[in-house]
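All protein chains of the complex are present and in place, except for one that has been dropped.
After this line comes chain A, so read on.
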Amino acid sequence: MEYLQKCFYKSTGWQEENIFPNITSSSQSILDFQIPNGCKLDISSKTTDYSASSFTLSNYNVINGSLAYLYSSLPLNNTVGTKNISLQEAISGFKVLEPIYKEETMDNFKKFGNRNLLLYGRMYFPGSALESMVIKQLSPQTQLLIKSISNPNIAKNGTMIIYLQSNTPKFSREFVYSTNEALMGFRCLFNFGNTNNSKSEYQNSSAIIPKLDNSMVSIGTEVWYAAMTMSPGFSTAFRYSTKSTSTGKPLTMTLACNPILGQMSSTYTIKTSVASTFSSKYDFNLYSYSSNLSLGFELYNNSKRKSDSNDYDIMKSSETLHEKSLLFTPDDKSTPTVISSHHHYPSDHSHIDSHSQPHQKETVISAFQNLVNESEFNSVVRVSTSLSDKMLKLLWEGRFKDFLVSAGTRISINEFTHQPEFNKFGISFSYAN
């Protein structure tokens, strides 16, 4: 379902990476990944282009399950079942950030029309709790997101959270209101760099300063206030994302700080090779001098080059690529999309090659990017550890037959007995077509 939501965002041209809380998503996906709880089975199917349903069964605490339906006013053509999906795409990992171009989103908006709507509802059946989500696109750059859960057993029978988000390539802002303790929040993110909004201008400038095109600086802040408990919150963050000029490997650095609590957090994430990513995080508190160092990496294995036999959506991809190849000057081969993995399918590897071969000036950056996109992986292992928490997290995700399987555990040292113990263990199977 989250995947479908992503697909919806892609279809509407919504830049998920451009909102403030996702400023550290790359390092978060490697350091703070979610471990499934207990045994969980998730079966989803896209009945039509506009609707999908999902069924979940898990044995966490008691045997429980849920039933979910999703409706989108926009045809979700770009979805793939678990059988064919690329692992990099199914699992949120390192994301290569690219400057955004306004035109493209406008294109999407024009293409699919406005008033795009996504409705989602899920019923958990032992407790009959209901969760629902509405995404309504108000304008090309504005959307309203309402999420709520409802259950007679919980306090005030449920809670609701409303996001009003506006998202432009240059600037994104967001107003949040949660009914729980009347929490109000404002978040904004500002992207430095090229101020031009059109591709042609960008291309002109990049011709002059060719190395700047692949780096991106963002700064953002969030302010919270819970009215009922009178609790304030504030934090600000800075992100620098670039690609190494010598090796072409992408890296992201972030620095976040919370002046109220004196908390500083810096992360450094680099894709060290095609199949591996390394991330480190250092936390420090100015008031208590407590510090924490977290390390994590992800490792893909069984890599092989995708063959052309992969018949997924070949026509569409080739079309988009054709457009791109027409638009781009040959010396700029870096992928123009933000989430580079999607539109730029390696299934068209030969196609790209045929384009790139004549131009000898292909950079190492794009070469690396292509290599990543062309690789197909069977499984991924993620390991993360934190020194002050004295814990180790392991997660294995891979493809087993047509299922995507993810199994993980969390081991930590008991603070009293000083014996390692398993805190959490879980395995989840998901299938979608």
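Methods note: a residue touches a chain if its C-beta (ideal position, glycine included) is under 8 Å from a C-beta of that chain, and two chains touch if they have at least 3 such contacts; residues count from 1.
By our rule, contacts and distances are computed from a predicted model.
Look at the chain that isn't drawn here: its UniProt entry, checked against "Large ribosomal subunit protein uL30m", "Ribosome biogenesis protein NOP53", "Replication factor A protein 3" or "Mitochondrial distribution and morphology protein 34", names it "Mitochondrial distribution and morphology protein 34". Touching the missing chain, out of A:149, A:164, A:392 or A:427, is residue A:149. Of A:176, A:251 or A:432, it is A:176 that touches the chain left out of the display. When the missing chain is restored to the complex, the residue among A:263, A:280, A:385 or A:409 that touches it is A:263. Those residues of chain A that touch the chain absent from the view are 20-21, 23-24, 34, 58, 60-61, 64, 66, 122, 124, 126-127, 129, 131, 133, 147-149, 151, 153-155, 159-161, 176, 178, 180-181, 183, 185, 222, 224, 226, 229-235, 237, 256-258, 261, 263, 265, 285, 287-288, 415.
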